[in-house]
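Below you'll find the structure I mean.
The complex appears here minus one protein chain, its other protein chains still in place.
Up next is chain A:
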Amino acid sequence: MRYLVLLILLLAPFGILAREWEDLQVFGSSDRPPLRILSSTDTSFFAPIIEDFIAMSPNTSVEYFVTGTVELDQMFRAAPDQFDIVISSAMDLQLKLANDGFSSTVMNVDHPDWAQWHNSLFAFTSEPAAIVINRKAFDGLNIPGRRQDLIQLMRDHPDRFQGRVGTYDVRQSGLGYLFATQDARATETYWRLTEVMGRVGAKLYCCSGQMIDDLRSGDLIMAYNVLGSYAQAQAAISDDLMVILPSEFPTTMMRTILASAAAPDPQRADRFVRHLLKLQSVGDPAIFPLPPLAVSEDFQTQRTINLDPALMTYLDQMKREAFIREWEDAIVQVD
């Protein structure tokens, strides 16, 4: 259910040049300039939230731009005054934006301390990375519970998995890179898994959505590090899909929001952030369809990625180069 919408935007007066968006939707109408949200989250998850915001503040329109986490970061850095709000699943890129002074502070928000950074970056979801399998294609195989099981399965049945395993291309996807680096940091198994996936000719994806599409169509039998929230939404519709959270630890990401320091209307941006955080805390799934923040007990077992400056470690040029080189060595089979 994912469209790649090609939109030529006539936004020259605002400095946004014509470019390709994954999606762009306008909500509400107003004689005032719209609130511009730059996001990596599918519109379907955010539409009720935005509509609720518009209902609360009349004469407001919202433009919702969707793009990948890496382009999103680059675009926002290039033109921070063109957007009011930035929402992304790449916690590391978001934290670096806040660290580099691109975000404005939203003071005195009733929000857990571990889910905010520097009063300017706020986490509002807890979304684990999951193993998703196509139940039909998996017929006769043991359902894997841990990463180790996955390695074993692929080693035992290389023919069944050949060319039918998917994972993020960490070179393209900010979120994929975040999941990979956090996995690598936590366990050595990650590298063995990557190597095995490389051996069975894993397909590399930019986004969770496409991986899920290919799983449903049966092109993929298994995908690793798929965004659990998207997969769960699809699994609810399709019986074929099965979402497995690795039992040793699911790497859990928190989606974050920040208000641009150069926002054209800072008060409105501030209001939107507060509104979103309030909806998160209420947690009505009709208005807030995203998985809300984990309560603090699950926090450790879920291995949620911490919002702290260490997230910038793997964004370091040298570290990134080294990591990608190692990853390529493991997954890209040159034979």
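Rule of thumb we're sticking to: a residue touches a chain if its C-beta (ideal position, glycine included) is under 8 Å from a C-beta of that chain, and two chains touch if they have at least 3 such contacts; residues count from 1.
Here, contacts and distances are computed from a predicted model.
Participant: Can you pick, from "Sarcosine oxidase subunit gamma", "Carbon monoxide dehydrogenase, medium subunit", "Osmoprotectant transport system permease protein" or "histidine kinase", the UniProt name of the chain not shown?
Facilitator: "histidine kinase"
Participant: Just name the one of A:A78, A:I237 or A:A322 that touches the chain not displayed here.
Facilitator: That would be A:A322, which touches the missing chain.
Participant: Decide which residue listed in A:P33, A:G101, A:G163 or A:G218 touches the omitted chain of the complex.
Facilitator: The one listed residue touching the chain not shown is A:G101.
Participant: Which residue numbers on chain A touch the omitted chain?
Facilitator: Per the touch rule, chain A residues meeting the hidden chain are 98-99, 101, 116-119, 185, 306, 308-313, 316-319, 322.
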